[in-house]
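What follows is a set of notes on a single structure, which appears directly below.
The full complex has more chains than appear here; those shown keep their coordinates.
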Amino acid sequence: MKMGKLINEEGLRVDGRRVDELRPIKIEVGILKNADGSAYIEMGKNKIVVAVYGPKEVHPKHMSLPDKCLLRCRYHMSPFSTDVRKNPAPSRREIEISKVVKEALESALILYDYPRTAIEIYMEVLQSDGGSRCAAITAASVALSDAGINMRDLVVACAVGKADGMIILDPNDIEDKEGEADMPLAIMPNLNQLTLLQIEGKFTKEEFEKAFNLALEGCRKIHHIQKKALMLKYFGKVEE
Amino acid sequence: MHSKRSFIVEDLRKAQLANLLTQGKRLDGRSLLDYRDLKIETNLISKAEGSAKVSLGNTQAIAGVKVEIDEPFPDTPDQGILIVNAEILPLASPYAEPGPPDEEAIELARVVDRGIRASDMINLKNLCLIEGKKVYTIFVDVSILNVDGNLFDATSYAVVSSLLTTKIPKYEVKDGEIKQVDEKISLSFDTIPISVTLGKIGNTLIVDPDQEEEALMDARLTLAVDSDDNIVAGQKGGAGSFSYDEVIRATEIARLKGKEIRSKIKEVLGIG
């Protein structure tokens, strides 16, 4: 992490945003024919497709759970999604993200409603940018809704970072690589519960609290976009 | 998406299809030699040197091109390297599973790769920077996003479209060293190979089978045709067989449909 000029004298970031500003976000619902639920998200340069299959039979059978649904989750990056071509085999990073994303979504799912079945969530990152795991979570919870799965709340995610000593919302790729710290988190916005938190890099006590609140604020804004996308799909229009 | 059906239902459906085919019709209303709707979007992945998303009916494939500078293979020191890869993503179908590619995905990737390579669409000698030392390696990775039959053609069109719109970084060679120049160049093309896939059901040949037709059909024949109407690649698949006449007829259909689809792709991509 080198101290580059990530924020200029006017307080603007490399892509022209203010420190507390999100990148443009676009969410589409139901874009894949075969999946039981699906969503597509663009968040900055992130372009991610999510499919949900289930509740469905469990293969192999002995992995099925007698009292609840088995949740499976795969976060995967396309070979052409990154600056340097990515080997298509899952990396350790992708395996870890698959796990934390699964746990972030599981908090919102009522898995006891679907015993002995499985729900599979597939997230394919077609193009990656900073915050791809957050965008994937945000889209996945929309895809779960689209599949008609019972949920306590949507899950929405957003990262905060630190660049040139300042707390910034929703870091992009360059800020992620050259900044000093990164903290993705996910919440259930109506229940006010945190379901994902990862931290990498130094935060003082004050910085942490500031960053945490900024991320919550970001999540609430994205939640609004999630709801609009679902309304558009199911009711054909969005009342503002 | 069709769930797995019982043998009885399957047989009834096959009879219905056979009956339709005698009238020159198919389950979705197409006639025997009709392709489904073909849509192509390019340049949607800005991190890739080229990209294309292709929809053939409900079959969707996305291809991305990445370019690296590597050493050439020892037996072709004056040639660049082209590697075409295909993956059926687990999100594409309820039957696709995560994991290393199975024989079906490997066949898909190899047949599409062969169709491009054997046509000499890309002159690999143009991709050599310093003989024996530095060449372009062109990776074309295709991901299947939704499976609804005829992955061979959809994948092939995605590869062709992404290559036709690729811009690679330019290098200057000076004193045996290469230096990137602030300019992007297109690849040069002599021909555009088009893959045409036929299905055989009973004694009827159809083109562009969808998933339901694939489940009911006896055999498959994929032929790639270049801009000069030459057959440049082929692959028979499936447990059934073809009469010799059917093979010859298939080559004629491939030339015909190949020309049609080549025009369509050129039109969409705005190529002469």
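Note that the chains take the letters A and B in the order they are written out, and that residue 1 is the start of every chain.
FYI, contacts are C-beta pairs under 8 Å (C-beta built on N, C-alpha and C of every residue); 3 or more make two chains touch, one makes a residue touch a chain.
None of these values were measured; they are calculated from a predicted model.
Asks: For a test of your reading: one copy of every chain kind is shown, so what is the whole-complex stoichiometry in these labels?
Replies: A x3, B x3
By our rule, only the chains that are shown with their structure count from here on.
Asks: Okay, in this complex, where on chain A does chain B touch?
Replies: My answer: residues 32-35, 38, 45, 47, 49-51, 53, 56, 74, 76, 78-85, 88-90, 120, 122, 124, 126-128.
Asks: Mind listing the chain B positions that touch chain A in their complex?
Replies: So the residues of chain B in touch with chain A come to 1, 44-48, 51, 58, 60, 62-66, 68, 85, 87, 89-94, 98, 100, 139, 141, 143, 145-148.
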